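Below is one structure. I have some questions about it.
Note that this complex is displayed minus one protein chain, with the remaining chains in position.
Up next is subunit A:
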Amino acid sequence: MQPRDMMQTVHPGHLRWRKWKNRLFAGVIFGLALLAVLPLLLILAYVVFRGAPGVSLRFFTSLPAPTGIPGGMANAIVGSIVMVLMATAMSAPVGVTIGLFLAETHHARWQNMVRFVCDVLSGTPTIVIGLLVYAMVVAPSGGFSGFSGSVALAILMLPTIARSSEQVFRLVPVTLREAGHALGGTRTQVWLRILLPTARAGVITGLLLAVSRALGETAPLMFTAFGNQFWSNNVTQPTAALPLQVFTYALSPYDDWHQSAWTGALTLVAIALIINLFARWVSRTRR
């Protein structure tokens, strides 16, 4: 087709109309996107607005105190971090292995079943997971414990880790696997020496997203970790967690506890934000 013919068939006014339509459409999309992030921005702003006045060194370094006496959430922050680390230690190896099974083997029926279970699990209300762990771990072991809390969090994280690592493994080009096999690598060697290192950044990103979700969960900890007003230096004992502490304080009738609840919420949001930024950084620096 010659450009000259185009000039004759396409009316100049038409191009102007098309450009205008294009701009209008781009504007609508931008507006809708803004509308979608607005609630998030509002929540963030409000949590900062209410939580910031309570931020102090004491909040991060001292134990909860009775109303009227200034206190902090140090034990809850440490408790949350310890439980989430333990949960990750349990969930990550299992979840990544499930991801490997889903992406790399050819057992269609088993894979569909595992995928279905993962999807059901990630749709299960978290309080149900808490109850399950209560029945399976807390009751037999004779009491609430930080360990049972991290088991509940581990179960909660499992489907996210499994499905995200499956996706990441699928993104590794077949040609790399074939190159590994062509060098005389066994399947295990190809998985461990080629697939995992190549997919590492994506797997870590998935882990971090699961971690940031687990950090904020309250319901699964209610019948497991239970919460504690003191330091719990033993994971077989009830353990404080930031979301539980926020929950307890928010329900209390005291103004100073309400302030602490907001500051605790701000701390949770800040940790989640930091983890998410870190996840983005990881996925950007590698590959």
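Side notes on the structure shown:
Note that a contact is a pair of C-beta atoms (placed from the backbone, for glycine too) under 8 Å apart; a residue touches a chain by one contact, two chains touch by 3 or more; residues count from 1.
To be clear about the criterion, contacts and distances are computed from a predicted model.
Looking at the choices "Transketolase, beta subunit", "dihydrouracil dehydrogenase (NAD(+))", "Phosphate import ATP-binding protein PstB" or "Heterotetrameric sarcosine oxidase gamma subunit", the name in the UniProt record of the chain not drawn here is "Phosphate import ATP-binding protein PstB". In the complete complex, the residue from A:15, A:120 or A:176 that touches the missing chain is A:176. Here one chain is not drawn; of A:80, A:126, A:160 or A:198, the residue touching it is A:198. Considering the complete assembly, subunit A touches the hidden chain via residues 106, 173, 175-176, 178-186, 189, 193-194, 197-198, 200, 286-287.
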